[in-house]
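Here the complex is missing a single protein chain, while all its other protein chains stay put.
Chain naming follows the written order as A, B and C, and within any one chain the residues start at number 1.
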């Protein structure tokens, strides 16, 4: 794992457990983004290593633009934009909010400078805080601020996945943050836990925050199944590799096997083979010896499926996962996101939110797979057992692993 | 539509309704392939217009190789291959059966000549018929022959979709077969039929033939829904176009909108705008005036979704579709395949067939969407209400349209 | 070499040595094209293996269109086109003559059928012959017919290079024409012939036919140089390979080394290494053992330069080549075209021909290198010592080899 976070949370769906007001929460989440960026130089914050990744600075500005475009401009009388040109630069994919700088060219934005983006953040923070303090923020505005904070938390994790990718492509293999050994001695033994199936409730309900893609709560009929008690470890994954996992097409989905060939995959992303045959892994603390006890991470969906096939098991559906999680809170938030065998399809009765935020989730509901759980990099309190993360099946730069399931 | 086929079948799952023996059925299906190829010259049969399409001659040889590799070689003592090199040329994607000629280069196979492929067909037909007549064919062999015949029927439809695509790219716009007007005067009025939902059985069961992806039969819990009484027509689709359908990103999935931009889509595939503003459509009978009464065809999943969104409706899930079809036989086999809102995922408890034929379906279960029904080009008796066709969401060269659904 | 042609010609610039009339010459050249196509089936004649190559049928039609568009339409009163749509299909690159079917899609033209193209040829032949016989053809028309015949001869060679490439990509490795061994026992010993340099006349002059790129004849100042007495052989090239030729960047131009890496070049095009280490070479007679005595062929300019560098020599400039050739006729027409170290630039005072035929040569004068000589596949009488062939530096599917030069 990239970082060891001590945490005793339980992934509860009721977020502000400490009774924090929205203002405190706003301050806390916004500060956390700066904290994530703090080990990085202005140069580091400007780099984009591939079209799917974004510069740190862009993340910092985009999450700020989100509040400006979706809260301040529509809801705060007399608000003046910090810079009218920023909407073009920092709109990610909201067609309803106008044209955008090309995604693949975000790394060219040496201007605005990093310090200007920090000024932008302060300017918008002042305005949002003033809006909240003014008492003019009704429930709808509060919901938008809450959405903005959850959005920002998603980007906090992306800042880490994206800078990790950029640093990995630098031959100097810089460390994001110095750090020591991982500290996991022995993985817990893996056990199968049985679930009887039947009609289950899936998805989020009630007043507390969720994304629209977790709704509506609805009933599904599950067959009996078994779920592993923990994620697959690097040591287990090494057995798959030593057994020819990357050379045996019969274990792979067709698109997965094509990716193995065209991309030359021989191991998870960030694994390196030393001359003496030992393996090391690139982490946010730099290159480290591979620890077989750690959960395997940076797998594509294809690799997760091939491993499961090799292990005479399968991936769980997202419904199985959620059903199990409702019983056992532990899987939420870490240590790695878990690929499921569920395509990212809309729930029955799904309606995107109205207005521009309707583009947040719904328009991506094709060609992606659902991941459940959370990673060590997911901000505490962000995920839920109903939380649906999603990526394309070939994506490997997220903190993505797997947990096995099987039929009874 | 490309062709008007008079047919009064009802899509029953029990195939050999006329009591045809396997031998008669073998002869009948194999002859039908030659019938499909018969209007085409040797040159026509050799061309490949894109990597996803194959030459007619290749289809004729590949379906023959399927019997040779999966029936004759493993099951018929003393069988000698027609030409040992053909396995390399005509294996489509069976990793277990050795390396293959690259898919995108099938159009380079001017040799073997078309007449040699016909000799290959006769040689294999003689052997398969001898095997069946010998009485040495047990139930497993019969099942493989039946699979081979269903496989061949799938390629009969592909021969038509593929040559249509190749002819369309020829500036001479040749006709596959001469033909007259379409003959549909007025579409039936569209009605919504309500379904109460509940626990339903989905998938194929019993002794009669099905593909492995239709199994196992299992129960799903459906919400109440409504399904349209017929497919969307060209006239209805024109309204969507006239209302800016291809210019309004809010109607589209993100990947769909990207395809509209990058591919320059302005209409379904094969539609052309004349100088005087009238529209014509390329068919297997050549260019014809667009008939608003016909079902709209050659849509991608993206376009089908965008249309449904514009119509304040949605696509049905494959489970809704199958549930409705079990009540109303009409939708099976035509006139157009219908995109569903279901990703092509495995059914609970799905197990691919053992041996090489396990590669037939299971390894494609990611990144594709399910189509249900059948088209005018689907061979009579081939489809079933449990039949799962599947293509990538951007595919437009199949006979693919849509039927609307909505929540209650 | 692909074929052994017995020939005692000397590459004279005065073409109709036998006193042949234009009519006889027209008939003879046009027939020769059909002769080249005669071993090929209709399927073979339709295939296109890469954008740079064209189908045989397309060559047959394009050379016919050339007479129709440049001779008959402008010069023959009352001429009616065979099919008005053919100009779109068979115009190669003449912007002045209207839009064209995309070059890379020529292989999709299964229609017109091969027999229709033969009818087109007969129709145009009848008209051209009638025009010549009518006496209405003045010197300008005769010059255009002569250009058309030289153009057709160029395509006769291209028909062979293009079908060879297509057959090579067919795993069956078909032979264009059966044939036996090559029959060269021992290459002549290689000698250096010295030339004193000085002011020399370069380029074509006078009344006999030449392409515009060979004109005007002009004077150049040459340093003294030496030229090899024959082309480099396969045996010599094998020494380069055995000495690490394809692994030593210091021997290569930068673009050449990049091509070695990206294309995976390990040997000339069409060379294959058998399991037992012996080498064979694909020819128009199929796969044959490599003959070390043959001139090496199917080299790119990059490979020719790298070989020369390894041999402590260089390629001749086209001016050196022509100067030497004016003394020694042997190098003209075979056995292989010889890359020179001259970029294909215009001669001083160059003027493209007026009208559409001005596009024949001039617009390609950038990014290409000059080859001199001719190959066994060049029609007898076609080449001259002033003849400038040209291809991009990475092209390998032509019959291209090299002859060494060096400074004194």
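One rule holds for everything that comes next: a residue touches a chain if its C-beta (ideal position, glycine included) is under 8 Å from a C-beta of that chain, and two chains touch if they have at least 3 such contacts.
Nothing here was measured: the structure is a model prediction, and the numbers come from that model.
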item	value
Chains shown that the absent chain touches, full complex	A, C
Option touching the unshown chain, where C:51, C:74 or C:249 are the choices	C:249
Contact partner of the left-out chain, one of A:130, A:169 or A:327	A:169
Chain A residues that touch the omitted chain in the full complex	41-47, 49, 85, 88-89, 101, 105, 107-114, 166, 169-172, 174
Touch list for chain C against the chain that is not drawn	93, 95-96, 199, 218-223, 249-250, 252-257, 301-302, 305, 317, 341-343, 345-346, 348-349, 358-359, 363-367, 369, 393, 407
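As a working rule, only the chains that are shown with their structure count from here on.
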item	value
Chain-contact steps, minimal, separating chain C from chain A	2
Most widely separated chain from chain C, with each centre as the mean of CA atoms	A
Chain A-chain C separation of Cα centroids, rounded to whole Å	58
Whole-Å gap between the CA centroids of chain B and chain C	46
Two or more partner chains touched - positions in chain C	none
